[in-house]
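These notes concern the structure reproduced below.
With one protein chain removed, the remaining protein chains of the complex are shown where they sit.
Labels run A, B and C following the written order; every chain starts at residue 1.
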Amino acid sequence: MQTRDIFANISPLDHRYSRDEDDYAEISKYLSEKATIALQAEVELALIKVLAARGLAPQTAPAEVEKAIAELTTAEVYAEEAKTKHNIRALVNCLQKKVSKKCRPFLHFTATSYDIVDTANSLRYQKTARELILPRLKKLHKSWAEIAFREKDRVQIGRTHGQHAVPITFGFTIAEYVARLGERIEEIEAKTDKLVGKFAGAVGAYNASSIFFDDPEAFEKEVLAELGLKAGEHSTQIVQAEPMTDFVHTLVSTFSVLAAFADDMRQLQRSEIAEIGEFFAKDQVGSSTMPHKRNPINYENVKSLWKAFMPQMTTVYLDQLSEHQRDLTNSASSRFIPELITALLSAVSRLTRVSSKMVVDQKNMQKNFEQNKKMIVAEPLYILLAAAGHPDAHEAVRKLTLEAQKTDLSLKELVAQSKELKGYWENFRDLQKEIILKPEKYTGIAAQKTEKIVKNWQKKFAYELQLEV
Amino acid sequence: MQTRDIFANISPLDHRYSRDEDDYAEISKYLSEKATIALQAEVELALIKVLAARGLAPQTAPAEVEKAIAELTTAEVYAEEAKTKHNIRALVNCLQKKVSKKCRPFLHFTATSYDIVDTANSLRYQKTARELILPRLKKLHKSWAEIAFREKDRVQIGRTHGQHAVPITFGFTIAEYVARLGERIEEIEAKTDKLVGKFAGAVGAYNASSIFFDDPEAFEKEVLAELGLKAGEHSTQIVQAEPMTDFVHTLVSTFSVLAAFADDMRQLQRSEIAEIGEFFAKDQVGSSTMPHKRNPINYENVKSLWKAFMPQMTTVYLDQLSEHQRDLTNSASSRFIPELITALLSAVSRLTRVSSKMVVDQKNMQKNFEQNKKMIVAEPLYILLAAAGHPDAHEAVRKLTLEAQKTDLSLKELVAQSKELKGYWENFRDLQKEIILKPEKYTGIAAQKTEKIVKNWQKKFAYELQLEV
Amino acid sequence: MQTRDIFANISPLDHRYSRDEDDYAEISKYLSEKATIALQAEVELALIKVLAARGLAPQTAPAEVEKAIAELTTAEVYAEEAKTKHNIRALVNCLQKKVSKKCRPFLHFTATSYDIVDTANSLRYQKTARELILPRLKKLHKSWAEIAFREKDRVQIGRTHGQHAVPITFGFTIAEYVARLGERIEEIEAKTDKLVGKFAGAVGAYNASSIFFDDPEAFEKEVLAELGLKAGEHSTQIVQAEPMTDFVHTLVSTFSVLAAFADDMRQLQRSEIAEIGEFFAKDQVGSSTMPHKRNPINYENVKSLWKAFMPQMTTVYLDQLSEHQRDLTNSASSRFIPELITALLSAVSRLTRVSSKMVVDQKNMQKNFEQNKKMIVAEPLYILLAAAGHPDAHEAVRKLTLEAQKTDLSLKELVAQSKELKGYWENFRDLQKEIILKPEKYTGIAAQKTEKIVKNWQKKFAYELQLEV
Partner (left out) sequence: MQTRDIFANISPLDHRYSRDEDDYAEISKYLSEKATIALQAEVELALIKVLAARGLAPQTAPAEVEKAIAELTTAEVYAEEAKTKHNIRALVNCLQKKVSKKCRPFLHFTATSYDIVDTANSLRYQKTARELILPRLKKLHKSWAEIAFREKDRVQIGRTHGQHAVPITFGFTIAEYVARLGERIEEIEAKTDKLVGKFAGAVGAYNASSIFFDDPEAFEKEVLAELGLKAGEHSTQIVQAEPMTDFVHTLVSTFSVLAAFADDMRQLQRSEIAEIGEFFAKDQVGSSTMPHKRNPINYENVKSLWKAFMPQMTTVYLDQLSEHQRDLTNSASSRFIPELITALLSAVSRLTRVSSKMVVDQKNMQKNFEQNKKMIVAEPLYILLAAAGHPDAHEAVRKLTLEAQKTDLSLKELVAQSKELKGYWENFRDLQKEIILKPEKYTGIAAQKTEKIVKNWQKKFAYELQLEV
């Protein structure tokens, strides 16, 4: 076994962002090179099983191969590859050495390397999605749903262009991400299901398998079924690029949703806004020279990882092009998809951790809301005037707000002073007047909508909300 | 009307790639600024209709607004915007001037700009997809299906790494793209259907509409239904970014499939390969100094446009981030999506044109096939030997091929001379021997599979193949 | 002349972002298709001049060609291209028709299309840089230098992670961009100078020209010298990709500096920060429903355009690859570089306009500074303690700040109360004590450095600062 000090590694994913060894071991089970070889061996085993079932390979072959795989080490395969210069041939050679003479010819029988490589990769990403990505995303989703539900009635000023607009609730702010992430999770699920394998030989025309089988497509179907996979409609030496392209797109676009959330939260942590905070460990150092700072480092980290990996989608689009029945220029590049997934998983874990510790600063949230309170109702006032038949309500209110900014008077007071507008006011319904007088009521259906969204996903993803009582 | 010499335009899409004025006019109907304003007006109209139906706006309002829209010019809206510095307010002002006093207040009633802008955009892209992109892609798809079907039995050497591998048929080569493009078309259809509108007000909490309606979500639903749209689960000032992100991804990934096809075809046109050609107009000049050249300019152009527009996906991912209830930094950037679509449509038209004129050079295809004929059967020979129990078939055949390259003997002859291999040969079935002797038989199920794929899509897309008899 | 309603155009650069017709006309002179043809004709003219000077072409030829060019229209060339399907051949044909029989053979003599196309493009971008981009950037630079100088002493809280850190001055904030933009301008200048032309024929080996000239490289040099250009060290059919790649990189990285500035400024305009503002025109509408808002739309627009065009660098990198002596897949894609430049120019104009109207809100800047005043001095206190020999100064101050946050006491008061720290305090120098007592003094050399930077660039770019007295 070739070991190495982890701090001698190049990729931050193999040192800095993998310090939790348990977590790393779990990810490594799917995304390391060891996992790659193990999954390829699993595909070779599926083949043997079908050949035995069809009576070509000896009945003992599956058990023999299973045993061989158990004994196989990655280092051994790499040592063999150093000789043959061919990774799959190396794997096959290693396995062949471990099985009986009778079994030997049926290893890799009628297969081309990429029947193994691409099928193993689809298997890998399907497992990774189902066993790692989706469960972890749902855990994060749940923690957001909990915040949204808990905060559904807490009034917050809504912001557009970084400017105070009209009120919402903080729960509604979070409900945006409950909805967006929920929908992304469903999309990842859908595209995971569509990942395909192949067993169609060197150029996809089943040349080799059709020498032995009348129904090479049925044969392919059986091998893939062993792995829980389906075949695409057409393959060349490789599977069609698009299922994988779509799958990575769902991951990248999910990563963007996490980055959007992180950006929102770190902005809400600004000194002047300070509506939320991260729990701050007793010994944690905010800055090496400024001990008083409370940096949104976790949110910054998530945004930063997204910046590092989002552009990888360009690589995936480039890999959709492969000359004729394939060139190999997608081989090295596609080996970096595990990095993208690891970075995504790191961001998910971090956000889950930090979301569970999110603290709302009610005082500041209130203070910010109050800041432009009298301006907030400009919108409902304008609309009520318009509905009441004012011919140029927008302009009238615009002038009123300029006036309100110059004086200490509220919009309501200015309306009362205005001959032109007074008459309209008196015709407003009580509820409508109330909104002008109490801007904190002007939150529309923020609370109900938040509850509706949270319950929708709670039901879909079948989790219980843990709410503080 | 502000007119301009088209050659004074900056974008190649507005001069060089829009010389067919009929085609340009059709695209412009959906993707120009004129179209933008028209679609936004259409959304304002939908709103008025619902307000009238609900008894708020006068019954004559819809007709009034319809008439106002008919009279509206883009230049007029822009002139108004120059004053107000706000595009939607400008539109509303222009419309208000054209309707009765009674109708006026109900224009834009309870709406925020982006209720209009984003809804109009979803409407635009839905229409563009259904009326332009999908029909044109299906036309291209049909032309590929026709080539695939026509060429399903024509033997071609399969290539991996640019090296001769094992045989396929030219139809099978094209069937790859029939399958890939077909599947992309379905994906575009699916994501087009998922584009959403919104009518939820300034920050998405229905603040304004809830002053007037007990059921603001139902009200939103009615307005959008007028346009054939649905609402997303949650919106802020803007619709959720992901439906549009997914939609653009389907376009970009489709563009990549076109580029992949173009790359394959231009490589097949190389002087040394020359298996296909573009029909060459009598007066066409191949090169300004080399009159004999036949350049694959159309395929090169498609690849080049793809290189220009594929990276725009990065912009779309960046636009998934918008601070709080939105910042405006996605406004200018998202205005360039029409360029991407126009470029895609240009590539589709070009490929459709050139595909319909594709000529196969049977002589060269045959010649290339013959070049490594004796090596081609290395694969089936190795597999047959392996299946027959040869302990190291791969290595044996590898040595044989090195031998074959050095001598003038075929693999078959070398097998016959080999004491070791002779015995195996005699046990091969006739059909298996035939493949070794006649490599052109070694095409697996290329022809059947091609036919199956073509028929699958022909049925799905309900078109008739026009085949030369 | 083929004219078109500008609102029928697809690209926002050809409608929305080109409404100032004077400005558009100026940009169009360099970056439109009309400009392309004109520049290509200019290269053909340079060739004729050298041929006449060398005695090959008739002495009257340059005048003839000059006259022909004056009569040439873009539409005419396009009409000819419709026949020949070759753009440069079309140009040459059109010119040939307009000159004498004797002159005709020397048009395009020994040239390949890309001798013309690539040379014309380098000429175009050199002119555009020198006559449009650089002067406009310097104008923007000057306006930033003026703000920096004017505001060099105005205390502002420095921010890291969006958190209050230690004080700077607002001039220093702007000086960052004076330095960064200044340095980018120099880099654009350097890479503009390095753009190269070529006159080396169809594959770059001077095949044709060497039939007629003993010194084809000297001949190339003379032709390019007519245009103020040099040749690269090696060319194929096209010039080496890297000079253009570097040039576009300088533009994209400059665009990022503009976006960084825009981002900073729009954040400073947040309702809660509100340290700067844009001058607000009397009739300007902030939002269609929220008349009181002051949106940082210009800064948002700049960031958005950057998001739209920054990814185009990927296209330029892709275009560095061109098979053998060239494939044509960089042709359409490189035609979009004028869009990037137009977008950059639009951002520059907008920022120049808005920078000249930038208003500082001294009250808010002061208020924000005060907010964490007592925490600000944590840093100098910790350093002074450390320097005075305190064994664990960082930790001591960290605890003190936590204490200060809980109480109403300043750090100074807490120090005074602390037995441990008191002794240190008494040993501080007066100037050092003053900083702890008056945090607004703790701006380091912000003002001097600002002045130094401004003066450095003022001298380099030779402009006068217009400062309000």
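In the analysis below, a contact is a pair of C-beta atoms (placed from the backbone, for glycine too) under 8 Å apart; a residue touches a chain by one contact, two chains touch by 3 or more.
Given the structure is predicted, the values throughout are model-derived calculations rather than measurements.
Peer 1: Give me the visible chains that the unshown chain touches, in label order.
Peer 2: A, B, C
Peer 1: Touching the absent chain in the whole complex: find that residue among A:62, A:232, A:338 or A:380.
Peer 2: A:338
Peer 1: Which of A:16, A:54 or A:422 sits in contact with the chain that's absent?
Peer 2: Of the listed residues, the one touching the omitted chain is A:16.
Peer 1: Which of C:64, C:81, C:115 or C:176 touches the chain that is not shown?
Peer 2: If we include the chain that is not displayed, C:176 is the one touching it.
Peer 1: Of B:165, B:224, B:257 or B:358, which sits in contact with the chain we cannot see?
Peer 2: The one listed residue touching the chain not shown is B:165.
Peer 1: Could I get the residues of chain A that touch the absent chain, sorted low to high?
Peer 2: Looking at chain A, the ones touching the missing chain are residues 1-19, 21, 24-25, 27-28, 31-34, 37, 74-75, 78, 82-86, 88-89, 92, 108, 111-113, 201-202, 208, 266, 281, 283-290, 295, 297, 300-301, 303-305, 307-308, 310-315, 318-319, 327-333, 335-336, 338-339, 342.
Peer 1: I need the residue numbers on chain B that touch the omitted chain, in ascending order.
Peer 2: 157, 159-166, 266-267, 269-273, 285, 287-297, 300, 314, 368, 371-372, 375, 378-379, 382-383, 394, 397-398, 401, 405
Peer 1: Considering the entire assembly, which residues of chain C contact the chain that has been omitted?
Peer 2: 56, 89, 101-102, 104-105, 109-110, 158-162, 165-169, 172-173, 175-176, 178-180, 182-184, 187, 201-212, 216-217, 232-234, 236-237, 240-242, 245-246, 249, 252-253, 256-257, 259-260, 263-264, 267, 310-311, 313-314, 317, 320-328, 379-380, 383-384, 386-391, 393-394, 431-432, 435, 442-446, 449, 453, 456
We adopt the following convention: only the chains that are shown with their structure count from here on.
Peer 1: If we define chain centres by averaging CA atoms, which chain lands farthest from chain A? Would you check?
Peer 2: Relative to chain A, the chain whose C-alpha centre sits farthest away is C.
Peer 1: Based only on mean CA positions, could you tell me how far chain A sits from chain C in angstrom?
Peer 2: That gives a centre separation of 34 Å.
Peer 1: When the C-alpha atoms of chain A and chain B are each averaged to a single point, how far apart are the two points in Å?
Peer 2: So the centroids are 25 Å from each other.
Peer 1: When the C-alpha atoms of chain B and chain C are each averaged to a single point, how far apart are the two points in Å?
Peer 2: It comes to 34 Å between the two C-alpha centres.
Peer 1: Give the residues of chain B touching no fewer than two other chains, as numbers and ranges.
Peer 2: If we look for residues of chain B contacting two or more partner chains, we find 89, 201-202, 208, 310-311, 313-314, 327-328.
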